[in-house]
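Below you will find the structure I want to go over with you.
A protein chain is absent from this complex, but the other protein chains hold their places.
Right, chain A next:
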């Protein structure tokens, strides 16, 4: 058994898990954070993307024990109270989801790419950056539009703050 201590969405949490436990299992089954989804068993779909110390990773392809000591952000950690994160708001505004299964991973990847690359992002960059996230419903078009809009809005916000 492994003792794992993490900061999840700003809260310090500790659990005792089997060594083979994946981070996504710890998040969903132990911590009850079921916003992070599991869409495949081949590490390809990206439904499970979370941020580990600020970088997007697939939580189905990381042992909980490997994440010991890290800061994790999940989809539940993005909104501030009732106020959606700009990327979440843009997905709603631009109809960037249909069934919603891929959405948590899409949004976590989108926030990661905007944090890394700044904004506004163009369509080509967004499509390249989304290569690790699969959607079976939307055809991606509105997802890309949502991220384009959010990245422009966030760039505007960060300029305004400077």
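In the analysis below, contacts are C-beta pairs under 8 Å (C-beta built on N, C-alpha and C of every residue); 3 or more make two chains touch, one makes a residue touch a chain; residues count from 1.
Everything below uses one rule, namely that contacts and distances are computed from a predicted model.
This complex has a chain not shown, and the name its UniProt record holds, of "Carbon-monoxide dehydrogenase medium subunit", "Cytochrome c oxidase subunit 1", "ABC transporter domain-containing protein" or "Acyl carrier protein", is "Carbon-monoxide dehydrogenase medium subunit".
Checked against the hidden chain, the listed residues A:8, A:33, A:65 or A:102 yield one contact partner: A:65.
Among A:73, A:109 or A:138, only A:109 touches the chain left out of the display. Think of the hidden chain as still there; on chain A it touches residues 2, 18-20, 22, 41-44, 46, 49, 52, 55-58, 60-63, 65-66, 68, 109, 112-113, 129, 131-133.
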